[in-house]
Each structure stands twice: as structure tokens, then as C-alpha cells.
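Everything on this sheet refers to the single structure shown next.
All protein chains of the complex are present and in place, except for one that has been dropped.
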Amino acid sequence: MESDPLRKMLHDMLLARAFEERAAQEYAQGNIAGFLHLYPGEEAVGVGVLHAAEPADYIVSTYREHVHALVRGVPARVVMAELFGRKTGCSGGLGGSMHLFDAGRRFMGGYAIVGETFPIATGIGYAIAMRELPEAVICFFGDGAVNQGTFHESLNMAALWKLPVLFVCENNHYQIGTEIHRHSAVAEVYKRAAAYRIPARRIDGMDVLAVHQASVDALQQIRAGNGPQFLECETYRFRGHSMADPGSYRPKVELQAFEEREDPLKIAIAETVVAYPDAEQIAASGANNIERLKAHLNEGNHLSAEQLAGIEQEITEQVEDAVCFAGDSPEPTLADAQAALDCNRQGEVLL
Amino acid sequence: MNDTVYYWQALNRALDAEMSVDESVIVMGEDVGLYGGSYRVTEGLYAKYGEWRLRDTPISEGSFTGLGVGAAMVGLRPVVEIMTINFALLALDAIINMAAKIPFMSGGQFPMPLVVRMPGGVAKQLAAQHSQRLEQTLMNVPGLRIAVPATPQDAYWQLCQAIRSDEPIILLEHELLYFSKGSLDVTLEAPPMHRAQVHRQGDDLTIVTYSRMLDLSLRAAEQLAEKGISAEVVDLRSLRPIDWDTCVASLEKTHRLLVVEEDSRFAGAGAEIAAGLTERCFYTLDAAPQRVAALEIPTPFNATLEAASIPRIADIIAAAENLCTN
Partner (left out) sequence: MQEPILMPTLSDTMESGKLIQWLKQPGEVVKKGDVLAEVETDKAVMDVEAFHDGYLLGPLAAAESDIPVGTVIGYISDTPQKNQQAETTAEAAAAAKEAVREAQRASPPSNRTTAKKKASIQTTHPVARPEPSVPTVTDPSGVKASPYARGLAHELGVDLNQPRAGADGVIRASQVLAAALAGPGPNLEAGPAYRYKLFTSMHKAVADNMIAAVATPTFRINARLPLAPLKALAHAQQLSLTLLLARACALCVQQHPNFNAVYTARALVVRKQVDVGIAVDVPGGLLTPVLRDAAQRPIAELNEDWRILRDKIKRNRLGPNDYQGATFYLSNLGMFEQVSHFDAIVPLGAAAILSLGAEQEVKAEFTLSCDHRVVFGADAARFLQTLALLLNEPKGLGITATSASS
């Protein structure tokens, strides 16, 4: 692979991590309120998938979607302003952290009722298929969403009518506090797609290159008119479900193992054995996924240490700028809210 | 141009008219295609427009309604038919959490030209699960518009208007209205979609009603006239927004309000109608507003009990007489 796309992916992963850590800080300081679901640990999934997408493709996401928006190209300051609830945010301050939207970038929104992304994505896919366009829809969801009725209903319809939807499961193994073996009879999420004859793969969601390659392949199949595809990306979130969640239901060793993990064998182990990693595996695990990519880039002489420091500096400034912009932005007014509600009135006379 | 048609035919013509001029109009639902619709509303359209525009769906109300939402966001104009409003309970997330909220919570970025059509109300012995009125559930949702056509002409007009609108609109139909007849002139200019209509002029009381109860109210008004009571009958045609001005104008003339609704009295649509008009007309009311509504029980299967559980003409007459006694 060319170093340039790699660099861009590394850049986005670093931005994702820095943005989310800063969001947590701003939340703690009271500048962001409500529910705030952060992405650290899962960056390889969003970055790998979205770098495989075309600008004409549509993205449908969940309430843990800041990074999806950032990678899609929504400016950090506009995302941060939305988290702050300001008029300059990408949803005018009316959506907040869980409801980022950007129609121009075909970022079709963050949805906060688990399972809503399936029908929305399927509907967009329906419009594309009916018009015979070379576009696709990327539908993100977590492992917790696959037990909702809409998952099964929508996969059935997408497969039935060969709709161009890439279903991407960000399997972080927990639906809030319930571990996957306690919420799913079949813990290998990708196997469920077989019920609807949708081609599915399970991939290492900590390896951005693997995620990216799998997404490229899947989208190629979709654009060839072969109907939906399904990717299960095994990943892990380093924080709680939301800022309000200490994540104390997860054993410390497990968290550490994931945070330092490198061993690709783990995937195979998870496939066959239902167990937490043992001491030896923990010892064997190395840097987290960002560290891994850094190392990979360095090995290939793609990126010098100075260049990396330069990127990190630029990202620090970008995030700082985003926070300043958000803090200085005005709040929306009730008139703004009314205008948003009536945005589709188009001069219609109702009474 | 004036035809006498069934209500279902008026809806069928509206769909045909809109589908023929706008390729982005699609219809989806259970048995809407090959079968032609459970109440014949889509009869003949599958052959004319093909499977992509007349989509027979699996029995998945929650997802095919949500699918309509997604399609509407990218420019299709889906008309989703839910076979009866009772099944819409499975689609409320799509209607309330998605359709009504996406344009708003995106800060006004997305169109939502979605129409959800469904019949509600008590039909003939369909028992408790298939005989509900759920308008009050949807009335309390900002972002939705609700039309309740009571005649073939209104069914035609309001469905055409709903399809052309970029806002999400619920069209509440009624099982017993599908095979009622009325005149239809497709060349007439439609009034605004949510405008109420005074169907009968009167001086002594105003009956505010909607959907199937319009017919009962008009027939009650005829009998009341024989007893010397002159009832004005207002068909709301819409439950959100409500055309208060038309009702207020009527009450300024009659000073007495009778609301006739098919849903249950407690926190039903009539509660909002009565409250809204009391707020606006308190000083012109010469008596406390009254409601004729369904009993507070699930609809019984037994025909006698079923009939007794919803307003009958005699109930309307009795309430009107009581209201006008003093």
C-alpha cells in the first residue's frame, strides 16, 4: 500500500484519539453535557472503513459517531460546536453528541435508538438501487444492536432486494455493561448474516489495514450489484459506555490486555475459546492499535519521528482551535429551533 | 368530471395521479403490489408502475416504515401503507423517533416527504387488537402532521397534498369508510390540507368531529333539526395542526361545543379539541363543552357490545339535547 493513504489513516486515528480525549476533558469541565459516548480503542474500525468509501457513498451511524463524522470530513470545530450545543455545530446545536448530521457529506446522522441505523440505511439503499446508481450505504452498529428486530427485518429486506448496503458491526463485546456472551446466543456476530444469505466476514478491528482491505473488497462486491455485505470488526472500547459509565464491569486485566494488545492470535483464540486472556497472553500483548500503525509506518521508512511529531502538533492545534471555536459560538435561539422544525414547509399553506 | 366513487377509489386515483407525474413516488407495504392492497387502494398500480415503485414488503412494520424514512431522506417520496393502525404500534419508532425528528435534530438539513397511510377505528367485529383508535398517540408528536379525511373528495385531495409535501404526514383512514361513496371531482381546487370544513350550518351548537364520526354527526344533526335544535357540524379534516379559527368562528355563533370522537374519552383527541377551544372561547361559551366518545374498554368482539362501545347517532342526539336544554 502507498504510504500516503496510510499516513492519512494514521492522521485520522490520531485526530480521533485526541478529539475524543479532549471531549472527555470538556465534559468534565461542564462545557459538554448530556450523554457522551467516546470512541478510543475503536479507531481502526471507523478509519479503515471510511477510508474505503467514496464521497458519493452514504454513512449511517450510531450515537458513538464523532469519529465517523470527523473521518468523513466534517471539520473538528463543527463537530465540537455540536457537542457544545452551539448554533455553529453540524446540526445547529439541536442534535448534540448523539445526532451529528451533515447532508453535504452524505453523513446521514447518528441515531440514538439502538437498531435504527438498519432501516435508515436500507431505505437509502433502496433509493440507490431503484435509481441504479453506483453508490453504497455504510451502516454502522454495535454488537448490542443485533438482537433488535430491525436488524433481522432490515437484513432480510436488503438481501431480498439486493440493496447496496455494507453492514459494519463494531463489536466491542459489550452492550453497555453486558458482555456479548451474556446477551447473544451466538456470539460470532458475522454468523447471523448467514440467515439472510449475506456474505459476511469477521476481521480484526484493531488492525486498520485489515479493516480497510476488507471494506474495499466488500464495497467492490456491492458496486458490482451483488447486494449487501457484512463485516464484523472485533474491537474494544477503552472507556466506559458513556462518560457516565466507569466501565467497572470489565476486569482490569481485560482492559489492559486490549490496551496493550498486539498478538493477532487473539482473534483466533476468541473464535474458539470463550475466555478472558490469561497472564501469558497479557504478557505477549504489545502496544495498542495506534502504536502498531506508528511502528508499521516507521519500519517501512514511511514516516520519520519528526514527521510524526509534526502531525501530532498539528492535531493538537486543530483540537484546541475546535474547542475555542465551539466556546465562542452563539447558542441557537428558539426561532432557530422553529425554523429547523419547519425546514420542509416550503411555503405550504396548512390552514 | 364529477364522479361518485368509493373512498378507496379516490385514494387509488390520488396515488395514480401522483405516481404518473413524479417518478420518485413509491408505495410500500404488505400486499400493496401484486395483491392490490387489502382494501383495494393500490389496485392496478403494480401492473402500471412495476415492483420497485409498488413494493410488497415482508411483515416488518418497524423496518419498512423506517426504510421509508431513509428513502425520503435521499429524495424518494414514499407512501407507506400500514395495513391497520394497530400494526403501527410496531412502527412508532420509525414514525416518532425518526420521521418526526430527523429534519429537526439535524438542524433542518433533510427533507422528509414521507406519507404513512393507515386505517384505524372500529370496523365490524375485528376484536380488541384490530379495533383501535390511536390518533391521540400521534397527536402529541411535534414534527408530524395528521390528516383525517372523511369523504372521498378529501381522501383524494389530502393524499395528493400529503405526497407533494416535504414534511412527514400521517393519513388516518377508516376501515368502514373505504367502501363509503361520495362525489369526487379531481379538477376542483383543493382547500389547504389542514383546513376544517363546515359541513352544515347551525345556530344552537357546534359539533366538532372528524373521520367516520362526521357521517354520524351529520345524520344526528338532521334529526336534531326536526326537534328544533340547529347544529353546526365542523369536520376538522386534520388533527395536527387543528384549524382552531374555523371552530372559534362557529362557537362565536353557537356558544356551545360538542366534540364527537371515536377514540376513548380519557386523554383522547377530543380532550385536546375541548381544551384548545375552551382556552380560546371561554368567554363565549354558554355551557361546559361536552364530549361524545368511546367507552373506556378495549373493543369487545360481540357485535352488540362493540356497537355500544363507540358513539352512535342516538348518543350524539342525546348529548346535543342535554347541552342545549338550558
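Points to keep in mind about this one:
Order as written gives the chain letters A and B; numbering starts at 1 within each chain.
As a convention for this text, a contact is a pair of C-beta atoms (placed from the backbone, for glycine too) under 8 Å apart; a residue touches a chain by one contact, two chains touch by 3 or more.
Everything numeric here is computed off the predicted structure, so don't read it as measured data.
Of the candidate positions B:Arg40, B:Arg195, B:Arg265 or B:Arg312, contact with the unshown chain belongs to B:Arg195. Across B:Asp3, B:Asp245, B:Glu296 or B:Glu321, the single residue that touches the chain missing here is B:Asp245. Interface residues of chain B with the unshown chain, by the touch rule above, are 191-192, 195, 203, 244-246, 248-249, 252-253, 255, 279-287, 325-326.
Rule of thumb we're sticking to: only the chains that are shown with their structure count from here on.
Across the interface of their complex, chain A is touched by residues 26, 52-53, 55, 57-58, 60, 62-76, 78, 93-94, 97-98, 102-113, 142-143, 145, 165-167, 192-195, 241, 243, 245 of chain B. For chain A in complex with chain B, the residues that touch the partner chain are 58, 60, 89-95, 99, 101-103, 108-109, 111, 113, 116, 118-130, 149-150, 153-154, 156-157, 160-161, 332, 336-337, 339-341, 343-346, 348-351.
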